[in-house]
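Take a look at the structure below.
The complex appears here minus one protein chain, its other protein chains still in place.
The block that comes next holds chain A.
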Amino acid sequence: MRVLAIDTSNLVLSVAIVDEERVLAEMTTNQQKNHSIRLMDCIAELMDATGTTPEQLSGLGVAKGPGSYTGVRIGVATAKSMAWSLNLPAVGVSSLQVVAMNAVGFPGLIVPLFDARRGQVYSGAYRTEGMESVILQEKEQIILLQDWLPLLREQAKGDPILFLGEDVSLHRQAIAEGLREQARFATPAHNHPRAAHIGYLALRQLQDGGNPHELVPEYLQLAEAEAKWLAQKQEGSAKE
């Protein structure tokens, strides 16, 4: 099975082509350049470099979020459209889990996070499962960092807690103050998502298929206008 894997959900752009045995090619840039402009040329280049024709692909995997709304949509729209047009399955993988995979094997809690502004983060907590995957311990959510740290301490049961992601540097001080010596930080090489990880997470799911029409982003929150409208509606029904 040859899988094309894509991540455009945050500032990093990463594309890989993998099969069961090896990573055929991977390209990752962290230049904050426009994903819409660069993604397709990047895919075309990797396919040519590996001698992969579209017909040789068996499926697609994409980072489905959370992250930049527009970035997530570029990746998901690209993956589902390519897959649909080739009659192939496509699956989405959590953008947080992809980063967590950078620390597979770590003996403790693995916490990938992306900044979500106003003191909030997109985050989830994982533990390693052998050397093949990480499994979710505390569900992915958008949460105030100050509320998240006590939850992590409880979940860690005294184990070290490793923070991963390009935005960790923004919150490093608050994390260190909140968790003291229990907090761990990695080198920058562990912080960016690598599409090869998406490829292998996707390979597991693709065994069971994956309808491209049903592939949608996971934003972890409603659009602001929708949230306000729902709140008003609930307020209205509470008064009745």
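One rule holds in what follows: contacts are C-beta pairs under 8 Å (C-beta built on N, C-alpha and C of every residue); 3 or more make two chains touch, one makes a residue touch a chain; residues count from 1.
Definition applied: contacts and distances are computed from a predicted model.
When the unshown chain is looked up in UniProt, the name that turns up among "tRNA N6-adenosine threonylcarbamoyltransferase", "Circadian clock protein KaiC", "ABC transporter ATP-binding protein" or "non-specific serine/threonine protein kinase" is "tRNA N6-adenosine threonylcarbamoyltransferase". For the chain left out of this panel, the touching residue among A:Thr53, A:Gln173, A:Thr187 or A:Ser237 is A:Thr53. Only one of the listed residues, A:Ser58, A:Ser81, A:Gln155 or A:Gln205, touches the absent chain: A:Ser81. Against the chain not displayed here, chain A makes contact via residues 34, 36-45, 47-48, 53-54, 69-70, 73-74, 76-82, 84-86, 212-213, 216-217, 219, 223-226, 229.
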